[in-house]
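Just one protein chain is left out here, and the rest sit where they should.
As written, the chain order gives the labels A and B, with residue 1 at the start of each chain.
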Amino acid sequence: MFDRLSFPQPWLSLTLFITWQILSDGVSGASVVLGLILAWLIPQLTRNFWPERPTFKKIWIMPGYVLRVLKDIVVASFSVAWLILSPRTPRPAFISYPLHLENPMAISVLASTISLTPGTVSADISNDRKILLIHALDAPSNQEVINDIYNRYEKPLLEMFQ
Amino acid sequence: MSLFAEYAISALLLFGGAFTLIGAIGLARLPDFYTRLHGPTKATTVGVGTIMLSSVIYFSALGEGIDFSEVLITVFLLMTAPVSANLLAKAAMHVSVKTMKGTEGQPWEQ
């Protein structure tokens, strides 16, 4: 059951280790040892819940992507705040977004990004994982929203995962 | 504490509080469930994240050493907000919540 000292998911293990160091009061010998144990044990125990291991192609795009999403989250909340406070009624729309990504992990990253960025929440995905249903708070035109999402978020994700 | 740190902390606090309030106003006054979903997922998350940031700066400026526990909470909120929004949207489609007048397109059948 346990492959001795193997880390089936190095990135998950690294994240767990760093998280544990932040959680404990300062980095000490005890926290490093316990962090190593957790980083080994948790991926082993949850192995069955990860049907396919996510494969990264170009991991170095990641920091730029995260920064862009963080910036967009702040911009998004300003535009949503403006819409909430302005008296005019918004023009909401349900939009079917055609997915190009195939990796389930990549799709969930894209869906989360869509939910956190300007005026859109991802609501559902079709059974064949080809179409994402998006609710837009104020959509001037559907095609514009689709193009925006493709150029800003899906393209870098496509490069990163496939 | 330096004057600059004081200004920065006060500004971040007020900014965060304002956004939390705006998220709640959106929840209270937008017309249907799907539009209401937008307020909490964005404005409230950003508001609380900003308050956390001001807390990090405050305790760092007091000279108690830099501690990133708040950042951990913020990252956790940023990761979970879209997931709960998505699950709630699915639940709303399942119980077929009414959409507001003028909504383009249809929610899917569940």
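Methods note: a residue touches a chain if its C-beta (ideal position, glycine included) is under 8 Å from a C-beta of that chain, and two chains touch if they have at least 3 such contacts.
By our rule, contacts and distances are computed from a predicted model.
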Undisplayed chain, where the name is taken from the UniProt record, one of "Branched-chain amino acid ABC transporter permease", "Putative D,D-dipeptide transport ATP-binding protein DdpF", "K+/H+ antiporter subunit F" or "Glutamyl-tRNA(Gln) amidotransferase subunit A": "K+/H+ antiporter subunit F"
Touch partners, limited to displayed chains, of the chain removed from view: B
Residue numbers in subunit B that touch the chain omitted from display: 6-7, 9-11, 13-14, 16-18, 20-21, 23-25, 27-28, 33, 36-37, 39-40, 44-45, 47-48, 51-52, 54-55, 58-59, 62, 64, 67, 69-70, 72-73, 76-77, 80, 83-84, 87-88, 90-92, 94-95, 97-98, 110
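By our rule, only the chains that are shown with their structure count from here on.
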Subunit A-subunit B separation of Cα centroids, rounded to whole Å: 16
Footprint of subunit A on subunit B - complex, ascending: 19, 22-23, 25-26, 29-32, 34-35, 37-39, 41-43, 45-47, 65, 68-69, 71-72, 78-79, 81-83, 85-86, 89-90, 93, 99-100, 102-108
In the complex with subunit B, residue positions of subunit A that touch it: 19, 22-23, 26, 73-74, 76-77, 80-81, 84-85, 89-96, 111-116, 119, 121-124, 133, 135, 137, 139, 142
